[in-house]
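All protein chains but one are shown at their positions in the complex.
Coming up: chain A.
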Amino acid sequence: MNKPVRRIAIFCGLLVLALLLRDNWLQYVSADELRTHEKNRRVLIERYAQERGDIIVDGKPVTGSERTTGSDFAYKRTYKNGEMWSPVTGFASQSFGATQIESLEDEILTGNDDRLFFRRTLDMITGKKQGGGNVVTTLNADAQRAAFQGLGSKKGAVAAIDPSTGAILALASTPSYDPSKFAGNGKADSEAWQRLEKNPDKPTLNRALRETYPPGSTFKVVTAAAALEHGLYDDPDEKTESPLPWTMPDTQTELKNEGDIPCRNATLRDALRVSCNTVFGKIGSDLGKDKMLETSQKFGFNKEQFIPVRSSASIFPKDMDKPQTALSSIGQFETATTPLQMAMVASAVANDGTLMEPYMIDQLQAPNLDVIEKHDPKVMSEPLSKPNAQKLQEMMETVVQQGTGTAAQLPNATVGGKTGTAQHGVDNSEKPYAWFISYAKNPSGGAPVAVAVVVEDSDADRGDISGGGLAAPIAKNVMKAVIDSEK
């Protein structure tokens, strides 16, 4: 009977082997997947097990942590001036997940990042509690405050970029929300969350990154860049071939200007200054959709941006007939952009034609403030050459000095900008969006800031002036805050 007993021994060995293999599968091969599984509560428990690292602006944290009791979470996230900063930080809530920086850099903030492994092991041996690392942002507190206060009770968004690096200086969205209100897991937190979810104004929507608006006349800057870059016109002061009235190709429809403005054969400079639809519509149609598409995509259109928070792709339509191309070239038809995208357009012009990759996280710090990762500014593209960029700068500066954008003038800096009023809704029935994009240059050279402002459903007139009247002052204050903080 010993032979079958030996075989049974082997069989039992195989059973144990199967268990060992399965265990290796669970605890080694798929361990990470199970550890970070969306239904694994440990992810949340860990996130709040120790004081969470902070998100830092201008050397000061805009977040905090406080001790809680009554659940398996040890700490709760707190926010300083949460409404102002939530478009930057996102939120980390015990009950409702995390977004934006709080979610993307969760590993650093909780101290679980692989790059902290050595330190963590050392802490474990010395018996120190695990701490969270910090996320240092590029934002400028004064600029953010100017943007947030400028928007006030209006709906809208502001994005400001340092053109030479791509660093994001301000990112405001209103109406906003205070993430402290629902950071915990109590009843009050749920109610606050429910209220936010039901609010028709969608306060949790980050309008600066995730909402695409028709850009209106501000898009004419892109069309002007395309005209220069593709050699349609070389000199801002050269007369363009622009009949008035102008009938769009293949149609009987005349493209209208806002009011009786001098647009017949206007120079590029004048056309931009008074914002001629006919001139830029015809430029777009003359260039054709492929060239317009090429230039707009170099500015970043039709692509999501990751700063590292995701920003929606701005749209310049790919399939268009000629009249649609003309309309798209003045920021109508299906053209739609995020405020961030328009800030990128202004920043590329201000930076002599070089577009830098936008980013808002400068450094990741270990709990002891050692730098574990630092962002190096990267060139994203070159939408226009340096001479052309400088021509476009002159044109935009004319807009602010003598055109629709005079409200953005600053005493100690040269400002270039472009207004826009985008109509929307069926038959333009809804209140228009007021736009302003601009940059400011120091007299000593170098442009420290480019900004895009959009104000929704303002009590704007339908005139082009509204962008200059409503959005430009906000842009002006943001630019002023950046320039003042440089001193």
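Everything below uses one rule, namely that contacts are C-beta pairs under 8 Å (C-beta built on N, C-alpha and C of every residue); 3 or more make two chains touch, one makes a residue touch a chain; residues count from 1.
Going forward, contacts and distances are computed from a predicted model.
Note on the omitted subunit: UniProt lists it as "FtsW/RodA/SpoVE family cell cycle protein", one of the names in "Iron complex transport system permease protein", "Aspartyl/glutamyl-tRNA(Asn/Gln) amidotransferase subunit B", "FtsW/RodA/SpoVE family cell cycle protein" or "Quinol oxidase subunit 3".
Here one chain is not drawn; of A:N40, A:T247 or A:Q402, the residue touching it is A:N40.
Among A:A9, A:L122 or A:V371, only A:A9 touches the chain that is left out of the view.
Listed for chain A, the residues touching the missing chain in the whole complex are 1-9, 11-13, 15-16, 18-20, 22-24, 26-28, 30-35, 37, 39-42, 45, 72.
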